[in-house]
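For this depiction, one protein chain was excluded, whereas all remaining protein chains were kept in their positions.
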Amino acid sequence: MASLAPTFGRGAMTNHWVDIKNADLVLIMGGNAAEAHPCGFKWVIEAKKTRSAKLVVVDPRFTRSAAVADFYAPIRVGSDIAFLSGVINYLLTNDKINHEYVQAYTNAGYLINTGYTFNEGMFSGYDEAKRSYDNTTWKYQMDEATGFAKIDYSMQDPQCVLQLMKQHFAPYTPEVVSKVTGTPQKDYEKILEMMGECAKPNKVMTILYALGWTQHSVGSQNIRTMALIQLLLGNIGMAGGGINALRGHANVQGITDMCLIGASLPGYLANPTDKEATLAQFIEAKTPKLLQAGQMNYWSNYSKFFVSHLKSMYGPNATAENQFGYDWMPKIDGAQDVLALFERMHQGKLTGFFCQGFNPLASVPHAAKLGQALAKLKYLVVMDPLTTETSEFWKAHGEYHDVKPEEVQTEVFRLPANLFAEQEGSFTNSGRVIQWRWSGADAPGETKGDAEIMAALFLKLRDMYADGQGANSEPLKKLHWPYRIPNKPSPEELAKEVSGVALADVLDLKDPTKVLAKAGEQLAGFAQLRDDGSTSCGNWIYSGSWSQVGNLMARRDNSDPSGLGQTLNWGFAWPANRRILYNRASCDANGKPWDAKRTVIKWVGDKWTGNDIPDIRPDAPPAEVSPFIMNPEGVARLFAFAGMKEGPLPVHYEPFESPLAENPMFPSNAKAKNNPAARVFPGDQENFGTADAYPFVATTYRLVEHFHFWTKHSWLNAVTQPEQFVEIGEELAKSKGIAHGDKVRVSSKRGKIEAVAVVTKRIPTLQVNGKPTHTVGIPIHWGFKGVTRPGYLTNVLTPYVGDANVQTPEFKAFLVNIEKV
Amino acid sequence: MTAQMTRRQFFKVTAGGVASVGLGALGLSPEQVQAATRPFKLERTTEARNICPYCSVSCGVLMYSIGDKAKNVKAEIIHIEGDPDNPVNRGTLCPKGAGLLDMIHSPNRLKYPEVREAGTSEWKRISWDEAITRIATHMRADRDANFQAKNADGVTVNRWQSAGFLASSAASNEAGYLTNKVLRGLGMTAIDTQARI
């Protein structure tokens, strides 16, 4: 998601599941929707059946998505940016772009500072010691008279984004792309042609991707490259278009929205850092300056969202006099991602650790390092419905987990949490639709809900701190705890708090005689939020989900008058019940839909109306206000002057474990072999393997029969995929004397696993840089706990390095060796 | 295929044929015009609507439980199938969703709080009260020892960095919101979720 926000303004799936049926071309790359999201994938099949849509799958393996595709092309793991950069080069050199869209809705004509350069794989501003960039030279040229960015609408100026892009992507010719990716050139050219067709205003492509793109050291840029393609084709905002990040877990979207992430607060507000000593400084730093006249620049409302959140945290204790409790909010210092946390734990800097429905020993790379780290804790608390591997990291499980319990001094608590079926509350799906759930059974034994467990811990600590001793207890004593049953806050109470309430009468800003919401009423939406302490809202993007009308997340009217599958009265979608983000861009500059048959919204002379909640001020005249309202220039950023650690435009870098000696795009620059801005901890560099000892490229993935490390506890699922295996192509099998069903050992620099070999035609040998390249496919689902046959945690193999922007681990591309046991 | 039979097979088949005719002749097989299927097992069960906890398609599910919520009856789910009204899944479920019943009834579900004392090799069952008290005692000691109220420059930072928290992506929004509120309320910043993996 870290790539979408710097491009469009919001970091979420732009469209939604059912909307996939409106596509003409579906690209599945960096994901495997048929296996990871089968019931969402049905809308691909629907598009094929009802619109004669075509499905193209690009993947190192011929997956079950490929099994029903119209066209499949193989690709080497970790070379997606080269593949997609070649698409951009093709679109630009063959004039397969939607000109009007690109000119009006993107920053293609914006002029970039003359100091900007790109040489041999590196942008201007690089600091090698810090492995990071100073982005000063990447910024727009500003018109000093107006204070806004300079634009050449003809897009001919050599410093304009479009011209810089032409130059930047020119090296990615089909020949070069084929050499880097291993995709046969003939197959590649066929895909270029199919995608190019979608530059026509009435042809729409959608892209479905998932962790196959994010789990790389260049993950965010993989996605940004595709976002650029969709912008050039004019497919963002369209029904059947967009860039669709298929999230992994049931409520990962919702939990991300609630920002259980160190660096952010609910609604993607920033968590204050030491640099922002006061609330005023914080608001000043976070509120973007307008970059183009007349644009909405929606983040200009930052203070309203943030103060309303502080009111939800500290209630009546938060006042204008005490900066609404700003000082009580902890300020973060440095990286807080899971790799950084385990690194600190490994260094002995953490005392305690909590795993709530999270099994890091199984799902974080380099399991050996994790085990050592966990053993350094004083206490570990696992809250889970199931017996996870993490909870038993101290226990010996034969060959699968070799450890001496007497040497592990960590005190481990295991708290039984209930499961979905025994809970009430809301989940947010990948398409941002929030749906309410009702409990169907009593939980077994003494299990409790997650909220109840958190409440119990909090109330116990607050009681303990009543003695007035120890560290500053003011922040926790001031925390607003208004729940009727304090140790059991109800889902309804919490949902209302999240959605927001008026603490005093909320007046219309244009006409202060009008009361929009009376004190005590639920707010209708984020437009009613104020920064004077008169509103409280736990999460501004969820504002209006429980309005004065009631719980909109529980709505069950599935009527679909437009036939587009919008179902606006089913649940509630953030923001503001909008189903397709940036839908203003589904119309041309005059507000007329690019494709009338797929009208999302349209301008009717004085307002926007149609089949969705307009993603624009309802009375904003089409010629004046641009569609990307979260960006202060109102347009999408082909060139991201901020927000991307490794550069404003995507570049192909090799994975940290690559079968190649150098980056084939920049063979003479060793510094540009891997992502120059990716973080590598001391000690982990030495743990990367090289192709001489580990000659095969490996990738880990899910199978349709299982869900991560959960369904191995379910008998029905264990039956359908009972035992750990790895997949290899016929050529590699032959050279290693491996037949299907043989036991094999797969090893990396960090560890080894043993599993059954599945020998298949579905994993082709690729010609990369003139050499045959073999892939070893490693499904992840087994472990030493479960009702399946026991297996190895595959993360004993994977490297400890992440994406430069969000630190998603590089699970999808590393090196291994394989031998018959 | 030609109609060939071995002698033995002929014998076998005739045996079967004779047998059934014989049974009929003996009156063991009264003629029927209808036959019973297996009884439809959802009659009189209680239905609840929920969302599948696995992937982010968020399929609607119908959960059927025995018991009518009477005081003395413990509700137990006996069957789960897709919710046909849900616009996304329209009644379908993938193999994971179709197998949810065995997740709910997994033999590996935790039922009681447990502790594994330092250096030992077994779990020990404890009460909730003991678990919460012991964990909170650890947290307090940890927080008291490592809490930072101000940084070196005198800026108020109010943070506790020596305890980390990984949050569930299968928790409800409401539970997630409260988790965040509690963690920041305590001053914790070492927080991450399953968004990346």
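A and B label the chains in the order they appear, each numbered from 1.
Here is the rule we use: a residue touches a chain if its C-beta (ideal position, glycine included) is under 8 Å from a C-beta of that chain, and two chains touch if they have at least 3 such contacts.
In this text, contacts and distances are computed from a predicted model.
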item: Options "Spermidine/putrescine transport system permease protein", "Phosphate-binding protein PstS", "Outer membrane lipoprotein-sorting protein" or "Formate dehydrogenase iron-sulfur subunit": UniProt name of the undisplayed chain; value: "Formate dehydrogenase iron-sulfur subunit"
item: Chain not shown, its touching partners among those shown; value: A, B
item: Residue of B:L93, B:V115 or B:I132 touching the missing chain in the full complex; value: B:L93
item: Residue among A:A757, A:V796 or A:L815 that touches the chain left out of view; value: A:A757
item: Residue among A:L4, A:A66 or A:L291 that touches the chain left out of view; value: A:A66
item: Hidden partner chain, residues of chain B it touches; value: 1-6, 8-24, 28-29, 31-41, 79-82, 89, 91-95, 97-99, 101-102
item: Contact footprint on chain A, counting only the chain that is left out; value: 34-35, 38-39, 41-42, 45-46, 48-49, 52, 62, 64-68, 70, 72, 704-705, 715-725, 739-742, 756-762, 787-789
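Definition applied: only the chains that are shown with their structure count from here on.
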item: Contact footprint of chain A on chain B as seen in their complex; value: 46-60, 63-65, 74-77, 80, 82, 85-90, 92-104, 106-121, 123, 128, 131-140, 142-147, 149, 151, 153, 155-197
